[in-house]
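Below you'll find the structure I mean.
Apart from one protein chain that is not included, each protein chain of the complex appears where it belongs.
Chain nomenclature is as follows: A and B, assigned in order of appearance, with residue numbering initiated at 1 for each chain independently.
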Amino acid sequence: MYEAVIGLEVHCELDTKSKNFSSAPNFFTEEHNTNVATVDIGLPGILPVANKEAVRKSILTSLALHCEVPNEVIFDRKNYYYADLPKGYQITQNTKPMGVHGYLDILVGKEIKRVFIHDLHLEEDTASLEHYSKYSLIDYNRSGVPLMEIVTEPCLSSADEAVTFLEDLRDIFLYLGVSEAKSNYGQMRCDVNISVKKKEDSTLGTKVEMKNINAFGDVRNAISYEIERQTALLSKGEKVIQETRRIAEDGKTYSMREKVDAIDYKYFIEPNIPSTPITNQELLELKQQVPVLKLERYLKYIDEYFLKEEDAVLFSKNRELSDYFEEVLSKGADVSLTVNFMTTCILSTLNKLEIFLKELFITPSMLSEVVKLVSSDKMSLDAAKKLLYEAIDAKKDPMELVQKKGLNQINDRDVLSKLICSLMDQNLEVVRQYVEDGNMSAVNFFVGQTMKTSNRQANPNLSREIILEELERRSDKNGS
Amino acid sequence: MIEVEKLKEYAHKLMFDMKEEEYQTLQEEFSTILKQMDLIGKIEGIGDVCPMTFPFPNPDASLREDEVGDYLTVGEVLENSKHQIDDQVKVPKVVREDV
Partner (left out) sequence: MYRGKSITELRSLLDSSEVTAEELFSDANTLAHRFQEDYNSFVTILDTMKYKKRDSLLDGICYALKDNFSTNGILTTASSNILKDYVPVYDATVVRKLKNAGAILLGKTVLDELAMGGTGTTGHTGVVCNPWDKKRMIGGSSAGSCACVALGIVPFSIGSDTGDSVRKPAAFGGVVGFKPTYGRISRYGLFAFASSLDHVAMFTRNVLDAAIVTDVLKGKDPHDMTTLANDEKNYVSLLNQDVKGKKLFYVKEICGIDVMEQSDDLELKETLARFHEVLDNIRKEGFEIEEVSIRKELLEAIYPSYMSISCAEATSNNSNLTGILFGPRGEGDTIEEIMFDARTKGFSEFIKRRFVLGSYILQKENQEKLFLNAQRVRRMLVDQMNQFFQKYDAMIAPCSGGPAPYFDATSEKLSDRYLILENHLAIGNFGGFPSITLPYGFVQDMPVGLNITGRVCEDDLVLAIASHIEEITGMKDLYCKVGE
């Protein structure tokens, strides 16, 4: 009878060469204060210069999340004093975020849930602080790293939904190539706002905030714990206190401080960054760069390709794999054979060689040709796999190998009959076992022999068919 | 008239304090400027005007290409800081972990 209302604020560091408002390098390093420009430490006289790529990546994400994108780029200042904020203000977007009113559909269990996005804005990360027992140390490397913040409406209702949303969001970042989104590097972090109310109540309960949670597992624990804690309080008729809590290693949340009145950040438009227009043309081009996303692909794989659940999940999760898969299919390859090849040969090779798909020598069109060898019965599945591994090792086009080695399948009935008859003549004892005792293992024996003798080129199905016919023929002869 | 206590609160949020008599002066200034701003609110047609941040639209404004350019050495970053440990700036332990 109680339900939770959860909203998320997700921060994601964008993958760019330089920082958001300075041309200092943007990469993680243990060397303190080495990626720092005048702008990043707020020296007197500095001016921010906005990064085009950070803007592009945030608009791209905004479009992928079905947001409305403004017609100009402008930034605002968010003013507050803190040790990790050298300018005394953070440049962010308040007046015109890169996107508003968006949504992302996620699959929770078997249900599609629409998560509404309040806004997506581009801002800058702060410096990092290391705390020691008697003092803290400031490293400005992270100061000014482009940071994208995605704020959901308070529309999630469980830890499952929240974590699925976060995972799907991360997959989108990876799909779009906007961020590596490694939560262990803090590249993706999340604030959770959560309240609990009676189902029938129309007003929201008292909100608890939990800030800067990196690991998705912690998000799950924090939400589960809070739902339990707040529900217990309410059922006892007690009140939930509006406060900020943190998640500890024991999976429980602890109060950090009670919320006094909200901080007034005194937002105003950043006067040093003139408005730059976002033209319809630019928007159109960016829209074309947004790929079909995970859920849509997953549903297609299930509904149109009839993939098994686990295969559909596997292929849709990673854009590279999914694109590859779809490209193989687009060349006319059979779906289930393609899945077979990819889940075995391709993925095992990637694992074994520890390489990315894009580094693999076998292109989708090469794989589709191999698949077609099997589906058109020109080659057995086994032989085709063997061929593929050989091609990977030799870094050769498999079809080149086929031509060179004459690896094509033997489908000629007469050729196979002749071969099979001679094999039976050499193994009369086995024929007798079939004829007299009806021992079916004789069939498999001759299929094996046929494959072996033909250097695996015999069409196994056709061979089996001929073997059965020949054995029956010899039985009839025997009986008559 | 804005109370001195309020003015103190505002000053403290800006991370400084002032002397008592200085708050008195500030209080007078506030009433002057607020009176003037009241008059501004009464200017005919002001409600129809869009607030202006930039002096004029800059036709030459463009975003920066994402390339690494000039940046500082560690020595330059810390040049003016007399409190350092291990190439970082030392400050008293930060206890307030919000914002």
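Quick notes
To be clear about the criterion, a residue touches a chain if its C-beta (ideal position, glycine included) is under 8 Å from a C-beta of that chain, and two chains touch if they have at least 3 such contacts.
For clarity, every value in this text was computed on a predicted model and none was experimentally measured.
Within the complete assembly, A:136 is the residue of A:16, A:35, A:93 or A:136 that touches the hidden chain. When the full complex is taken into account, the listed residue touching the unshown chain is A:268, out of A:2, A:28, A:116 or A:268. Within the complete assembly, residues 2, 7, 10-19, 22, 25-26, 28-30, 32-34, 36-37, 39-46, 49-56, 58, 60-62, 64, 69, 72, 76-83, 89, 91-96 of chain B touch the chain that is not shown. If you put the missing chain back, the residues of chain A touching it would be 38, 41-50, 77, 79, 81, 83, 86-89, 136, 138, 264, 266-268, 271-274.
Note that only the chains that are shown with their structure count from here on.
Each chain gets a centre from the mean of its Cα atoms; for chain A and chain B, those two points are 42 Å apart. Listed in rising order, the residues of chain B touching chain A in the complex are 15, 53-54, 57-58, 61-72, 74, 77-78, 85-94, 97-99.
Those residues of chain A that touch chain B in the shared complex are 16-18, 22-25, 31-38, 41, 49-55, 73, 80-83, 129-140, 211, 244, 256-257, 263, 268-269, 271, 274-276.
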